[in-house]
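Left out: one protein chain. Kept in place: all the others.
== chain A ==
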Amino acid sequence: MTADASSLTKAAPEPRAGTAGAGRRSLGSRLAEGVSGGLVRVFLIVVGLFWLVPTIGLLLSSLRTPEDMAASGWWKVFTEPSRLTFGAYEELLKNDDITTSLVNTVLITVPATVLVVVIGSLAGYAFAWMEFPGRDWWFLGVVGLLVVPVQVALIPIAELFGEIGLFGSILGVILFHVGFGLPFAVFLLRNFFAEIPRELLEAARLDGAGELRLFARVVMPLGGPAIASLGIFQFLWVWNDMLVALIFSDSGSQPITVALQTQVRQFGNNIDVLAPGAFISMVIPLAVFFAFQRQFVSGVMAGAVK
């Protein structure tokens, strides 16, 4: 009896687009529904185009010759697709500034991501499972730092790095990103680790695991999903950063975003560098986005307060 009732209530809200009630509804209301359903589709398709066209424009612009770009809009390629060329990309990859800066982007992003994950996990585990005086106050302090704007630290850290010789170095850029990545990392991981069932940790402890082994063999593997979200979020954050690197890197250590930014001032004359450059800088983030959609979404959703 109860099963019947529940299946009924489940069935009731199900009918989509009013199929269940169609018999009772007038022809007019069904017609109106069909029309509005069509309008919804048209609206969403138009919006989707609005969202796609700018990126497509960049891609097609990067595949045209500078002469074509100076003469006409990128949509003209549809009338003469044979004029598309990878020439701009070939030129770009011969440009030492660009290739060096691409390498720099990797050299900055990978360590900044790994360090945040490792250091954040250590602290997150300590906040979740260790006992020490004022633990929760310390943790709340870290949470308070979540929304501190990076702008507050630009001038002080520039002076600090200048004094200790880190200004203009890749290490300086990495350190800054780690510092501002940590509050979110600690916050996310502490909350995730705190949900690990106590019995699991106790069992490992009884098997004679020390604190470090417990952390490496039990906590880290169990924290996989949170660590993945954090890692992806931090990776994209650092990869896409321009402001921090603009201030703390120099011409030898600058990532791709800064290298391209210096070109923007002559916008129009050097679209053959900017368009393929911007597209190359987008390839990795887009690949990450399509490969790890779920972790990406949860990471962005949890971390957007930054």
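Annotations
To be clear about the criterion, a residue touches a chain if its C-beta (ideal position, glycine included) is under 8 Å from a C-beta of that chain, and two chains touch if they have at least 3 such contacts; residues count from 1.
Everything that follows uses one rule, which is that contacts and distances are computed from a predicted model.
Candidate names were "Sugar ABC transporter permease", "Phenylglyoxylate dehydrogenase", "Tat pathway signal protein" or "Branched-chain amino acid transport system ATP-binding protein", and the UniProt protein name of the unshown chain is "Sugar ABC transporter permease". Mapped onto chain A, the interface with the missing chain covers residues 9, 12-14, 16-17, 36-37, 40-41, 43-44, 47-48, 51-55, 57-58, 61, 69, 72-75, 119-120, 122-123, 125-160, 175-176, 178-180, 182-183, 186, 194, 198, 201-202, 205, 210-211, 214-215, 236, 239-243, 246-247, 257, 260-261, 264-265, 267-268, 271, 274-275, 278-279, 281-282, 285-286, 288-289, 293, 296-297, 300-301, 304-305.
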